[in-house]
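Got a structure here, written out as C-alpha cells. Questions coming.
The complex appears here minus one protein chain, its other protein chains still in place.
When the chains are written out, they are named A and B in that same order, and each has its own residue count from 1.
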Amino acid sequence: MPDAKERVQLPNIIQEIVASYKDDVPVNRFFDAGLPTDCDVIALLQTLRAVLYAGYFGQHRMDKDNVQFHLADSVYLLYERLREQIYRSFRHSCDRADFPTCNHCQDRAEAAAIDFLACLPELRRRLNLDAQAAWDGDPAAKSFDEIISSYPGFHGITIYRVAHELHRLGVPLVPRMMTEYAHSVTGIDIHPGAKVGDSFFIDHGTGVVVGETTIIGSNVKLYQGVTLGALSFPKDERGRVIRGVKRHPTIEDDVVIYAGATILGGDTVIGQGSVIGGNVWVTHSVPPLTKVTLAAPKMNYQEASLEKKLRGV
Amino acid sequence: MPDAKERVQLPNIIQEIVASYKDDVPVNRFFDAGLPTDCDVIALLQTLRAVLYAGYFGQHRMDKDNVQFHLADSVYLLYERLREQIYRSFRHSCDRADFPTCNHCQDRAEAAAIDFLACLPELRRRLNLDAQAAWDGDPAAKSFDEIISSYPGFHGITIYRVAHELHRLGVPLVPRMMTEYAHSVTGIDIHPGAKVGDSFFIDHGTGVVVGETTIIGSNVKLYQGVTLGALSFPKDERGRVIRGVKRHPTIEDDVVIYAGATILGGDTVIGQGSVIGGNVWVTHSVPPLTKVTLAAPKMNYQEASLEKKLRGV
Partner (left out) sequence: MPDAKERVQLPNIIQEIVASYKDDVPVNRFFDAGLPTDCDVIALLQTLRAVLYAGYFGQHRMDKDNVQFHLADSVYLLYERLREQIYRSFRHSCDRADFPTCNHCQDRAEAAAIDFLACLPELRRRLNLDAQAAWDGDPAAKSFDEIISSYPGFHGITIYRVAHELHRLGVPLVPRMMTEYAHSVTGIDIHPGAKVGDSFFIDHGTGVVVGETTIIGSNVKLYQGVTLGALSFPKDERGRVIRGVKRHPTIEDDVVIYAGATILGGDTVIGQGSVIGGNVWVTHSVPPLTKVTLAAPKMNYQEASLEKKLRGV
C-alpha cells in the first residue's frame, strides 16, 4: 500500500520520465513492427541447435531412423521463428515501412529464411570440420561429445557461422544479436561480417575479439583473449569515422595465435604457418613461418624476507 | 525408489551436513529478512530497462502518444521491486534489525527508491550521450538501434550508471549485485563506487575491470581487457587491508585505452588526451597528450620447415 509521501511524489516523477521521451534522440525511438528481441533470438538459436546437432540437443531420444521425423518438425518451427525475426529486421531498416499495403519486407524475409535453411547441410559439413579441429588441437578433450555438448569455442563458432550466413544474405540486426548472445555466454565476440575458413578452433575463448573486416584462413587456432582489431579509424574531412573499409587483419592458413595477443590493422597480414606468442602486440605484417614473441620479462629477487612477504603483498 | 545402500547412507550424510552448519563461520549465516536474490535483481533490471528504453524493451508496441500509459505502469512496478530489494539490503546491514517495531529500514527504502526514480530523466540524458559516443567511436555500428539493443558496452554502462546512483544513495548489496549481473552477461566489471563522466564508450568489453575508487573523465574510450586497478593495498599495523582509501587510477578527459592495457594505483593519473597502447602495464602517471606503447616484439624466423610446421605446433 503506497504511503503518503509516495502518493505525492510518484505521479510527478512519472510525468518527468514521460517528458524525457519528448526529444528526438536515439534512446527515445519507437518501432512500428517491433524489433527482434533477445528472447526471440535465443529461442531461435536453440531450435537451430536442435537441427544442427539433433542427437545432442534434440528434445527427443533419437536414432538414425526416427531423426527424420523430428528434424522435419524442428525445421518447420525454425522456419517460422526465423522468418518472423528476419521480417522485423528488414522492416526496421525499410524506407517503405510507411506504405500499409507493402509486402516487400515479408517477401524478402521468406526468401532469406528459405535461402538460409538451404545452407544448413553445407554448414553442418563445415561445423564437423571445426569439431575435428578442436579434437586435434586440445589434448584435454576426452571425446567429440564433450566438444559438441560443452566447448564454448565450438558453441561460439557455431553461432558465428550461422550469423555470417544471415549477414551474407543481407539481414540486418539479427546476425549481430546472435553473435552478441554468443559473446555473452562464451566471452567470444566474432562480428558476423568476419570471414573465417574451415577447421577453425578457439580454445577457452574468453575475451576473443574478431572484428568486422577480418579475414581468417583455414586451420587457424586462437587462444583466449586474442584480439583481431582495428588500429585506427580513417575519418572523413569532417572528422566522422568512415564505415565499411577494411580495418581488421588478415590471418593466413595454419596460423596459431596464443593467449592475449593483439593484432591490429586492415593492412596487417599474418603469413601462413606463423605463430604469434602470448600478450604480443602486432601492428605490422608478419611474414610466413615466423614466430613472434615478447621480450623476456625482468626478474627481480625481492628484498622482502619470506616472513614479511607472507604477511601481505 | 531408493535402494538399500542409499537408505542406510543418506540419513547419516544429511546429519553430517546439518552438523557442518553448527559453527559460526561466514558460509553458515542466516538472514532475518532474506537477502536480495539474483532473480529479483535481474527482474528489477529488466523492468528498469523497459523504463529507460521503452521503445526498445517495453512489452507493448508503443509510440510517442501511448508511451505515457505504459511508462506509468512500469514505473509503479519498478518502484515496488526496487523498494523491496532496497529494504532487504538496508535490513541486512541494520543494527536495529532486532527491534520488531522498528520501521526504519522500510522508511529508508521508500525514500531511496523515490530518490532513485527521480534521477531517471537525468540518467536518460546521460545514457543518450553514451549511445552517441558508441556511434562516434565504432565504425562497425550500423545504427543507434543496434547499439541500444545489442551492444554489451552500452548495456554494461547502463547497469553501472544505475548501480552508481543506488550506491550514492547509500544502498548496500544491491548495486554490487547489479554490476555483477552486468559482469556476467557482458564481461565488463565496473564497481558501483567508480565515478565516470559523460560520453563513455567501452568497445567489446570482455575482461574490462574498473575498480571501486577509479575516477574517469568525459569522452573516454576503453577497449576489451582494460584494467583500472589497485597496485597494492595499504595495510594497518596488524597486516589487515585498509578499506576505503583511493587505490585506483584517475583517467582524465579524452583518453583512449587500448585492449589489454593495465593501469594501476591510486596516485596514477592518465593526463588529458593521452593514448595508452594495448597490453601496456602502467603504474605511474602519464602526462597529457602522451602515447604509451609496448616495446616492439621480437620476430624470429622459425627453423622449422613449412612441412614440419604444418604437422603440429
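Basically, contacts are C-beta pairs under 8 Å (C-beta built on N, C-alpha and C of every residue); 3 or more make two chains touch, one makes a residue touch a chain.
Since this is a predicted model, take the numbers as computed values, not measurements.
Shown as candidates are A:R176, A:H204 or A:R247; the residue that touches the absent chain is A:H204. Among B:H155, B:R176 or B:H204, the one in contact with the hidden chain is B:R176. Mapped onto subunit A, contacts with the missing chain fall at residues 51-57, 61-64, 67-68, 71-72, 75-76, 79, 110-111, 114, 117-118, 120-121, 124-125, 127-128, 131-132, 135-152, 185-187, 204, 206-207, 223-225, 232-233, 235, 239, 241, 258-260, 277-279, 293-295, 297-302, 304, 306, 309-310, 313. Touch with the hidden chain on the side of subunit B covers residues 3, 5-6, 9-10, 13-14, 16-22, 25-32, 34-37, 92-93, 172-173, 176-177, 180, 183-184, 187, 189, 191, 193, 206-207, 209, 211-212, 221, 225, 227, 229-230, 233, 240-245, 247, 254, 256, 260, 262, 264, 272-273, 275, 277, 279-282, 286-295, 311-313.
Note that in this section only the chains that are shown with their structure count from here on.
A separation of 22 Å divides the Cα centre of subunit A from that of subunit B.
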